[in-house]
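Here the complex is missing one protein chain, while the rest keep their positions.
Labels run A and B following the written order; every chain starts at residue 1.
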Amino acid sequence: MRSRREFVAALAALTVTASLAGCGGGSGSSGKTTITYFSWNNQKVMTPIIEAFEKANPDIHIDISAAQGQANDYAQTLTTRIAGNQVPDVFHMSIETRSAVMDGGFARDITHESFMKGIDPTASTLYTRDGKVYGMAPTAWAGGIVYNKKLLAKAGYSSVPTTWDEFLKMGRKLADSGVTAYMEDPSVVSGSFGPMLGGYYAKQGMKTGDDAIFEGKTTFEKVWTPLIEQWDRLVSEGVMPKNVVGVNTDQIKQSFMTDQLAMFRSGPWDFADLDSAGIDYGVAPFPALPGGEPFVGGGPDSPYVISSKISGTKLKAAEKFLSFVNSTEGLKLAQENMNQISTSANYDSKVPPQLQDVYTKYIKTGKYYWVNWPKGGTVMGQEIASQWQLLIQGKETPRSVAQNLDKKWKSQ
Amino acid sequence: MTKVDVPPSTDAVQAVARTGARRPGRRAAGRNWAPTAFLLPIAAVFVVLYAVPLAETIYYSFTDFNGFSTDVNLVGLANYRTIFTDPSLLTGLGFTLAFALATTLLITMLAIPLAVVLNKKFFGRSLVRSIFFFVGVPSQVILGLVWQYIFSPLNSGALNSVLAKFGMDPVSWLADPQIARGCVVFVAVWAGVGWHAMLYLAYLQAIPADLYEQSQVDGASGRQQFFHITLPQLVPAVVVSSFLLITGGLRVYELPFAMTKGGPGYATNTITQSIILRGLAQSDYGVGSALAVLFTVACLAVILVQLRLAGIVSKRFA
């Protein structure tokens, strides 16, 4: 039974170690100010920015944590932390959480702060309440169709057609030649429907887009149904396989990288991987639905928020961090590591060459769209993803999908 | 009989010295408080980690608390009404129950014969045992992600490429609601069967050999031995194993989420996922709490039924 005594001793030793380990973190040793930052992007890509900032501000330490997974996981962890009164000193709002964060008074009013200089005012509109700005979004994202030039050439095309009929025709040709024509990840909101909807609204002169639906003046059923019917041809005409429902983003990318897939919905975040695979690819906007025009998906990146709970040196440190993020150096690093496109006047993004065309013709001219739910973003996001999966599977019709969305929206 | 040759540890000696256990009068007193003293730590665990949080959850289930706001209002039974009218939540309940029952039955039916085989001597036995056990060891999150690759519905998916080699058509796997449900159950069985076989194996080895020898003399076949000796002797193990399986199955969270994110549609959505999703990600903590309360009651009912059944079976065989 000697082993038991040893075990008890080891246990005691470990308990001590545990207490020490627990106390190690957090306490600001050597006069450093520590601020907590709950990052939207994963830690690996964010680290270079943090390191550069800490180098420039040796008296500040940023304790970074990141959500693992997707937007829902971020919202979930953020909610728990806020509910436990552990609001991170700097964090991000998203379409999903913005109303809860702003209405709950967890974000600091940063309207007149000096670090907001150069921020594109349209990027702030989503994160403004009663004329006060609560989030800083110095960068934007853009997504379109990434296509394999070689496979398109084989089918006799040099670029992606810009009308829906032509696009579907090419898709059928590609499918006949034995490759998968197009795929997008349906476990998240459809990456193509939103932009195509935006293109339709733009052409029809419906400037406010979905707002009429959100305000209850019309319904998803009336506005969306014919558009969903058009979109659904993607599946019914065999351009996108039904099986896309059981596939994740990485698998789609892998099929593309191995020449089995001709086009997929993607964006700058995948360029590094595609380059390393040695694929000759291009980026195109989503084609125009009948009555619409070509559009891309996009919008401001999830903005940085300073907690309303901090003051003094912590607040100063957080402000310094945000001004670093919105500086030439910070934006350059964001572009290099995360492919985020600067919309701030402080840095003119060198857009990756593959994206240049889309950038000048669409992003710069405001021809991008995304459905930004004014409330209940997570619920609606989840519902729309599920409804789209059922639509692709043929278990729901375009009309019933729109009706279900109306029902869900009313319950919000 | 097990030998008890434990040298007194200092703690124990001190405990004995303090309580003065050698004096009969004090000993009687000691016996009265002793059960309470031994139950104190678990009572503390229960109050702090279960009772108080559950009470809070019950309270929130009657409010419109969203996780953020400090402005909390009582809303009566509204949250409970929401649950009973939301098809996605009801589908979740159905899948959770089906998952728990299916995994319990399948694992039990497979683990017992597996244990019997693993109890026989054959070349490579310890390797086989280790692998069967070890496939279930990695975190379910990781296993789920790996299986998602294997069950990819694409023609290039791991399993579909194998099927293609045998000239078979690709299967939709995770893209089809019914097959996706089956896949999730399959992976859970795959991961769990080795562990439970190990549990049965331990009990198998404890069956007295003379029982088999006796029946051998009586001319019983292998099959008769299995049904008349092995199975009845395993009843206590079945009770433990199925209790673990059913409770674990009801509370399943990570595996379906990692494999399908609850899709296609809401096909593999579980209650625990809904609790998290509604309560936290969708800032609807009142509804999440109401769901949690209902689910706790449902679990209690299922477990009571399971225990009752186990009791009947035990009595029948013991």
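As a working rule, a contact is a pair of C-beta atoms (placed from the backbone, for glycine too) under 8 Å apart; a residue touches a chain by one contact, two chains touch by 3 or more.
Please note the rule applied: contacts and distances are computed from a predicted model.
For the omitted chain of this complex, the UniProt record lists the protein as "Carbohydrate ABC transporter permease", which is one of "Allophanate hydrolase subunit 1", "Methionine biosynthesis protein MetW", "Carbohydrate ABC transporter permease" or "NADPH-dependent 2,4-dienoyl-CoA reductase/sulfur reductase-like enzyme".
Of the options B:L77, B:A98 or B:V137, the residue whose C-beta touches the omitted chain is B:V137. Residue A:M257 is the one among A:M257, A:V283 or A:V325 that touches the chain not shown. Of the options B:A188, B:V238, B:A267 or B:A292, the residue whose C-beta touches the omitted chain is B:A292.
Listed residues A:S65, A:T128, A:T219 or A:Q354: the one in touch with the omitted chain is A:S65. Although one chain is not displayed, chain B still touches it through residues 1-2, 4, 6, 8-9, 11-12, 15-16, 19, 21-22, 27, 30-31, 34-39, 41-43, 45-46, 48-54, 56-57, 60, 67, 117-135, 137-143, 145-147, 149-150, 158, 161, 190, 198-199, 201-203, 205-207, 209, 212-213, 216, 225, 236, 239-240, 243, 247, 250-251, 253-254, 271-272, 275-276, 279-280, 285, 288-289, 291-293, 295-296, 299-300, 303. In the full complex, chain A touches the omitted chain through residues 1, 7, 10-11, 14-15, 17-19, 21-26, 36, 38, 40-45, 63-71, 77, 80-81, 83-86, 88, 249-250, 253-254, 257-258, 269-270, 273, 276-277.
In this section, only the chains that are shown with their structure count from here on.
Listed in rising order, the residues of chain A touching chain B in the complex are 1, 4-5, 8, 72-73, 75-76, 79-80, 82-83, 96-97, 100-101, 103-104, 106, 180, 186-187, 241-248, 251, 255, 258, 260, 376, 378-379, 382, 385-387, 389-390, 393, 395, 411.
Within the complex, the chain B residues that touch chain A are 5-7, 9, 11, 66-70, 82, 88, 148-149, 151-157, 170, 172-177, 180, 260-266, 276-277, 280-285.
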